[in-house]
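Beneath this line is the structure, given in structure tokens, with notes to follow.
Here the complex is missing one protein chain, while the rest keep their positions.
As written, the chain order gives the labels A and B, with residue 1 at the start of each chain.
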Amino acid sequence: MTSIGTGYDLSNSVFSPDGRNFQVEYAVKAVENGGTAVGIRCKDGVVIALEKLVTSKLMKPNANKRIATVDRHIGVVSSGLVPDGRHFVVRARAEAAEWRKIYKAPIPVHSLADRVGQYVQAHTLYSSVRPFGITAIVGGWDSETEVPVDGQVGSGPSTGAGGKKEGGKHGGPFLYMIEPSGLFWGYYGAATGKGRQTAKSELEKLDLAAGTLTLEQGVKEAARIIYVAHEDSKDKEFELEMTWISSLSGPTKGRHEEVPKEIREEAERLAKKSLDDDDDDEEEEKKDDKMEE
Amino acid sequence: MNHFPQAWGRPRDDIYGHYNSSYLQTANPTQHTQSPVVTGTSVVAIKYKDGVVIAADNLASYGSLARFTDVKRLRKFNSSTVLGFGGDVSDMQYLDRLLNDLDVKENYSHADDEASQLSANNLHTYLSKVMYKRRTDFNPLWNHILVAGISSESEPFLASVDLLGTTFSSPSLATGYGAHLAQPIMRKLVPDEEAVKGISKEQAVDVVKECMKVLFYRDARSMDGYSIAVISKEGIEIKENEKLENQSWQFAERIRGYGTQVN
């Protein structure tokens, strides 16, 4: 950051002589101190979890939800400037509604990530706006079966033209992370916010690319990872907020919903337990290699 | 030389004769839908002590042609309301999508909470504004809609709104032909709100089925396959593939125009 104060960092949409857009880099700084958020793409769904730091005792507990629903099948969480996260969600919802108007069907998760990604990127192009001070995790489930078109009124003829080819693979779980630059990648496991480094190394241990982790396990892992990532700021209280989207045959029937209280609390209990175990392990100077349950 | 703009760039009358100006765009008023195209016929509904029963047949007619026979004209909206659509089917689909969008938006703020979900009266008010706006734009949605459900006060709710935005509420309601043929039958059972309290679900279902039968006897744009829904505080029971039972066409034997007696 040697070029700070040379004047090239005072306006958005301006390149410095070495080809950087400083305002975007500064926006990334705004993200780095937010509560940790993780998303895990499981075999049969997606989990989203957030470490929600309690800034005041006066706040109403378990209110102030930060993981938002877009359409019915997509969840969005962001870390960084909370109002910017709201702006992001408002736009994502508008895109999803617009998609439905045209295609009479829910927006695929990738298309949503693509569209909001473009919107975020547009905020790096003009001096009349500032970039988003958030990194957002977008997770969802695209229906694996044929869904009725919006407004569909009957099933039409059962024979003749219009038959569908059998056996094609459709839908499934999807997870993306969008940065202040508008860049986004697809992930097996994504993490952002203050504890992202810890969270990422925990996610890597899960071997998510194998595609064997179930949603049920994913919920437990997500809770555990948030607890592990919170270790660095242990003095602050936090609430764990957790949502999921399962397959149509799973517990949420393809919808994005809050993880039921009992399941979340059980996951939290296990998370705390595994932290205590780890502490013991460290004392015995043993490596942690019993991650699976 | 004619300097009027209509003559610009056109052959001169003195050489080529009078120009046929019927090809020119004439300043007519903008016109919208003048009549419905694919239509559904009657919807009937009646309140009983714990809820509302509503029914409509599964036919969509193209003029006098029975074009589609599996059309579901009872549309569910969240867990407390069913809408019954008479009139234009594509306008019904438009409204269905509009309400689906509304439901998606409602879920954003209170997915977890029944108390603040839009109830039947909220939905009826909303629809009446939509319908009235469209008729004021001279572009009406060609429907007559019955809204059946549970109100914000947890009471059975039944009201209608038509293509003009006119609203009406009564213990029993019917649209289209049903307004003439079914209403008298239902009114005998529930002449006023007071009478609703004495009506059981079974009574309400029976009278609605009776109405559907009478309508099938006399309405040439109706069908014997129908949908029926019961909405109460316990939720929505909806059956979409019912068949009329115990038909008796004896009454028709002496009537000209029915059955074998053509003239």
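Odds and ends about this structure:
Everything that follows uses one rule, which is that a residue touches a chain if its C-beta (ideal position, glycine included) is under 8 Å from a C-beta of that chain, and two chains touch if they have at least 3 such contacts.
Just so we're on the same page, contacts and distances are computed from a predicted model.
Considering only "N-terminal nucleophile aminohydrolase", "LSM complex subunit LSM3", "SKP1-like protein" or "Ribosomal RNA-processing protein 15", the record for the omitted chain gives "N-terminal nucleophile aminohydrolase", by its UniProt protein name. Only one residue in the set B:113, B:137 or B:192 touches the chain that does not appear here, and it is B:113. Interface note for the absent chain: among A:105, A:129, A:149 or A:209, the touching residue is A:129.
Between the chain not shown and the residues A:53, A:82 or A:97, the one that touches is A:82. Taking the complete complex into account, residues 1, 4-5, 9-12, 22-23, 26-33, 56-60, 63-64, 81-84, 86-87, 90, 123, 127-131, 133 of chain A touch the chain not shown.
Panel shows chain B; residues 109-110, 113, 115-116, 118, 121-122, 124-126, 129, 152 of it touch the chain omitted from the view.
The rule we apply is simple: only the chains that are shown with their structure count from here on.
Chain geometry summary: the mean Cα position of chain A and that of chain B are 42 Å apart.
Touching chain A in their complex are the following residues of chain B: 58, 60, 68, 70-73, 89, 92-94, 96-97, 100-101, 104-105, 107-108, 111-112. Within the complex formed with chain B, the chain A residues making contact are 68-69, 71-72, 93, 96-97, 100-101, 104, 150-156, 257-258.
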